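The following block contains the structure, expressed as structure tokens.
Removed from the display is one protein chain of the complex; every other protein chain stays in position.
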Amino acid sequence: MDLVVSLALQILYGIANLALISLGLAIIFGMMRVINLAHGEFLMLGGYTVVIATNNGVNIWIAMLVLAPLVVGVIGVVVERLLIRWLYGRMIDTLLATWGLSLLIIGLVTSIFGASTATTISPPLGVITIGSYTSSGYEMFLIVVTVLLLVAVYATLKLTTLGLVARGTMQNAEMSSALGVSTSRIYMITFGLGAAVTGLAGGLLAPITGILPTIGAVYIAKAFITVISGGMAILAGTATASALLGGVNGIVAFLTGPTLGEVALLVTAIILLRLMPRGITGTLFRKSL
Amino acid sequence: MNRAEIVLETRNLSMHFGGVRAVDRVDFSLSENELRCLIGPNGAGKSTFFKCLTGQLRPTAGDVLIRDVDVTGREPHEIGALGVGIKTQVPNVFEGLTTEENIWISARRWHRSSRARTLTTETIERLQLGDVRSEPVGRLAHGQRQWVELGMVVAAEPWLVLLDEPAAGMTHEETVRTAELIREINRTATLIVVEHDMQFIRMISRRVTLFHEGGILMEDTMEAISADARARQVYLGHRA
Amino acid sequence: MQLKRRQFLASASAAALASPAIIGRAVAADGIKFVSILDQSNGLDIYGKPMVETTRMAVDEINAAGGLLGRPIDLKVYDPQSSIQLYTQFATQAAAGDRADVVHAGITSASREAIRPTFSRFRVLYFYNVLYEGGVCDINNFCTGSTPAQTVEKLVPYTMNKWGKKVYIIAADYNYGQITAQWVQKYVRDNGGDPVATEFFPLDVTNFGPTIKKIQQAQPDMVMSALVGGAHVSFYRQYAAAGMNASIPIASTTFGVGNEHKLISAEEGNGMICAYSYFEEVDNATNKAFVQRFRDRLGDDAPALNELAARAYEGAYIWAEAVRQAGTTERMAVIEALRSGVYYDGPSGRVQIEPKTNHANQNVYLAELKDQSFQILETYENQPPTDTLLVCDLVADPNQSTFKFENGLKAAGIDI
Partner (left out) sequence: MRLSRDFRGTLVIAVCGLAFTLFAPEVLEFFTIITLSQVIGLAILALSLALVWGFGGILCFGQTAFFGLGAYAYAVTATNIGGSTGAILMAILVAAAFAAILGYFIFYGRVSDVYLAIITLTVALILYSLTRRTSGPEYKIGNALLGGFNGTAAPPLNLPGDAGTVLFPEDTFYVAMIALILAYVFCCWLVRTHFGRVCIAIRENETRAELLAYDIRLYKLGIFIIGAALAGLGGVFFCVGVSRVTPDVFSLSQAAVAIIWVIVGGRGTLIGPILATFALHYLTASLGSQALLNANLVLGTVLIVFVLLVPKGVVPSIIDLADIRRQRRVARSRERRLRLRRTRNGNETAGVGK
């Protein structure tokens, strides 16, 4: 029984983890049709921000919750102004540009900080004991944060002008650009917001993952597959796809081993896209956000 | 109507989107060599009905028969393979290819290379597209693009032709020319034409089917329909 | 096949002699060509960069001391960017283009196996200075790093004595991890223990939650880790986050060679026990001077030193020693010198080539991690590569040039 509860929490964390690393990408892809191959590097930058800040004496909570999204969000805005805004409507070209960007970021970080940077942070919040099992308190905290983050994005989409445009774009991209909604500024904010959410995710994962300039490559494929499997709706898509893929991965990984867990995740994604060729929200929950 | 002459028939054809009954239990039949126009206000269901015939939509219920063969739910290319030429409402052309290539692709589906080339040349002349023969279709004016699409339909030498708003967006002169062309096609093929433009319909039609709220309201000559009170209400009511 | 190969070699050298390269060779006569091919970008740079730094340092020192045989060493460094394909390319370039006298290259076994045939074919002396799974048997290839028998043999009994007999094994899912896991199982059983479970992880796994639950379920006395690379650092962090490092301690044969102990905090790493043939904290005068020179050279940017970095340095020196003894850079003469018992007393202690295997007899150290640095617990001097010795005897048959996965397994006592 303890095992079941403990394992359920673990799988829930796996799902939250997947949603966390995918959400920023979903915002940028869902609203702007930009394929951001530098997404993994945005996560890495979030982590680096936390490591560098804490090494310089900043409180870890401030580093994670404030600095990481702020720094990566600003980087996102700069990237959008200098690079992405020339490429709207050219989805394939964004592929090349953001791949270049990802190499550039890795190169820059390596040149500045070296191949690895020593860290002193460890996960705050201690340990939760369930019978004879223990779980990380910080991982439980991350589940809560992920839920809150989803709610915050939901509120933004539902209640603000940005959200209105976003929903318009999701339903009919050509139409809203044809209506001449001041897309330029909205896009800049959206990209910055997506980058900030990604930076926050990277920052939050910093205490429980290894942080190296090249670590982004580990996340990018999984985040992509999650977002595309989810379909066009940013929130419902990310949430349902994370739940399905993360759940399958966690269960199979526990029953067999991590390799088959990864393979099961990928196979599920393929079968899913075969059955629902437009992603989950292309078939179900079509009206959701 | 002689049963043997019927080339296209629908029985109890219905298409529902969620709770909306876009087409509702339509029985329709078309005889050989007919030129039938489908009219009706926006949302009457004629375009949905058309898409059910061409295989672009799979009907919720009912059957479509072409020459007594049940083709309900078949893919568009399977309908096309029966010798049915189709032109859709939104111009569907190969934008990046030249006029010549567009028409050749259609002709080559049915004929060997040399015959396809002759047929292409003939069709281009017939549609007077010689000047834009080597232009990419994406660069042509709207009317010309419509003709390129008609050319593709003609080049396949179909025996049954389904056209959705062939004169949409054309100048008067172009419309006249299109009407001429349709009458010409009718010499060798049976036609269904979905159209809004009453003037255009008067130019071509013999028999007209009026759609209203997903069903067939009446079927008669254009003159008779113009004179009918119900029909006028449907149209006027819509316009008002 | 044999005939053709000889023809090819003849034609290769004939082409070299006939082409303008002969002029290049005359010019190069005053410098000895030393080529290093090590990853300095993309995933493997955490290993490669420190190795390149120490290689440069060794060559600079030798040159400063008057060079070799009165000639300076020309060092050429390639960065294959963690791509096997570029390894093959640069190896060919080093052998046929640069006409290298010696090449020190390769981090993963995959890269070594991609380039080893090239060096045999072009008859260029080849050094591989990385700890690996053992099993290479090649007269032209000197492997100076430690192999599982050298480190695991010491680590397992020591930690079992200290912590208990139930051992949970986790390893990276590739050859090194697989073979090391086999060795660990063997030594655990040999010492009367119970390897309760063995699990392998793809190199890009970052979420170790399910495994941590399984470890909690199995309740072992200790965890033996052969995880590798940046992504796997996550394991140690998540393990600590779940409070596990307090109850079930970890020993490792891989933690630290990529300076992982700097990537996790003190409280996450404290208490871990590792075994290598070198730690920065090894207590001898040579090492203290070596570390000092390294720090002076690179200042604040200096990475931590580990077995890979130290052995890249020592590998260069062993080769230099052999060239001195042979009095020439000619390949066969240097190989003979190396196999005649050449040794170098370096920062890690004495490193001596073992002639049956072309591997090295070397010291092995056991150390415990405390506050992001290692404290030496035990020193075992002059350990032979017993695993490779089981499958390789170049004294009896010098014409061998193989590395088979089977060698490593056979060494571990596993029949297939």
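A, B and C label the chains in the order they appear, each numbered from 1.
One rule holds in what follows: a contact is a pair of C-beta atoms (placed from the backbone, for glycine too) under 8 Å apart; a residue touches a chain by one contact, two chains touch by 3 or more.
The structure presented is a predicted model; accordingly, all values stated were derived computationally and were not measured.
For the chain that's been dropped from view, list the shown partners it touches.
In the entire complex, chains touched by the missing one are A, B, C.
Would you mind spotting which of C:G31, C:G67 or C:P202 touches the chain that isn't drawn?
Within the whole complex, the residue contacting the unshown chain is C:P202.
Which one, A:L83, A:L125, A:V145 or A:L164, makes contact with the chain that was left out?
Here the residue in touch with the unshown chain is A:L83.
Go through chain C and note every residue touching the omitted chain.
Considering the whole complex, chain C reaches the absent chain at 1, 4-5, 8, 11-12, 15-16, 19, 21, 40-42, 77-81, 83-86, 88-90, 92-93, 95-97, 108-110, 113-114, 117-118, 173-175, 177-178, 200, 202-203, 404-406, 409, 414, 416.
Just checking the interface: what residues of chain B touch the absent partner chain?
The list for chain B reads 54, 56, 75-81, 86-88, 92-97, 100-102, 104-106, 108-109, 113, 117, 134, 149, 152, 156, 173, 177.
Just checking the interface: what residues of chain A touch the absent partner chain?
35, 37, 83, 86-87, 90-93, 95-97, 99-108, 110-111, 217, 220-221, 224-225, 228-229, 259, 262-263, 266-267, 269-270, 273-275, 277-279
FYI, only the chains that are shown with their structure count from here on.
Any chains in contact with both chain B and chain C?
none
Nearest chain to the global Cα centroid?
Of all chains shown, the one whose C-alpha centre lies nearest the global C-alpha mean is A.
If you count the C-beta pairs in contact for each pair of chains, which pair comes out on top?
A-C
In whole angstrom, what separates the CA-based centres of chain B and chain C?
Taking the mean C-alpha position of each chain, the two centres sit 74 Å apart.
How many angstrom between the C-alpha centroids of chain C and chain A?
Averaging C-alpha atoms per chain gives centres 37 Å apart.
Could you tell me the distance, in whole angstrom, between the mean C-alpha positions of chain A and chain B?
Those two chain centres are 48 Å apart.
Could you list which residues of chain A touch at least two other chains?
As it turns out, chain A has no residue touching two or more other chains.
Residue numbers of chain C touching chain A in their complex, please.
Spelled out, the residues of chain C in touch with chain A are 40-43, 45-46, 48-49, 173, 199-202, 204-214, 216-217, 230-234, 237-238, 240-244, 258-260, 262-268, 301, 303, 372.
Hey, which residues of chain A end up touching chain C in the complex?
Interface residues on the chain A side: 3, 6-7, 10, 13-14, 17, 106-107, 110, 114-123, 126-127, 132-139, 207-212, 214-215, 217-219, 250, 253-254, 257-259, 261-262.
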